[in-house]
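Every protein chain except one is present and positioned as in the full complex.
Now for chain A:
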Amino acid sequence: MSRRLTRKLLPHPMLSTLLVVVWCLLINDLTLGTVVFGAILGILIPISTAAYWPDRPKITRPLRLVSYAMIVIWDIIVANVQVAMIVLFKPNADMSPNWVLIPLDLRTPEAITLLAGTITLTPGTVSTDLSSDGRALLVHALDAPDPDAVRDEIKTRYERRLKEIFE
């Protein structure tokens, strides 16, 4: 009984937590009033939008999401320096821009979105398109003499971790 009630009141506990945190950050203040109003928003918004999330993914290991974010931030810093070097010191004719095809093992739409976002945020690669059946990702690499190496790195470094988190 109480579990069903919690489910009805909090259909999306992680979204509720996120809303409270974002509200407190927006107000830029951590007083009881802010937290209470944030909690009201955190309850009302998920309930009123629940109809738009018919098959939301179950995140089994949320802590892995944190370590994933750490890895991505570190990679962004490293890749930024690498791409800055390419832009500054490599003549246009010496670069080998390439299309990279990444066959996807992920099936959850949210996980594929995260993967595509990660690929774009790490400099040097931009995710361009998805095949119409959602089973392959088209990525453009700024300087990749060996597209297969880029594909393998993305698959082992990001996709494997996302698969552990979402599926």
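In this section, a contact is a pair of C-beta atoms (placed from the backbone, for glycine too) under 8 Å apart; a residue touches a chain by one contact, two chains touch by 3 or more; residues count from 1.
Keep this in mind: contacts and distances are computed from a predicted model.
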item	value
"Branched-chain amino acid ABC transporter permease", "PQQ-dependent catabolism-associated beta-propeller protein", "Aldehyde dehydrogenase" or "Na+/H+ antiporter subunit G" - which is the UniProt name of the missing chain	"Na+/H+ antiporter subunit G"
Contacting the left-out chain in the complete assembly, out of A:14, A:36 or A:77	A:77
Selected residue (touches chain absent from view) among A:10, A:59 or A:142	A:142
Listed residues A:10, A:39 or A:121, member touching the removed chain	A:121
Contact partner of the left-out chain, one of A:105, A:129, A:146 or A:164	A:129
Positions on chain A contacted by the hidden chain, ascending	22, 25-26, 28, 76-77, 80, 83-84, 87-88, 92, 95, 97, 99, 101, 103, 116-117, 119-121, 123-124, 126-133, 135-136, 138, 140, 142
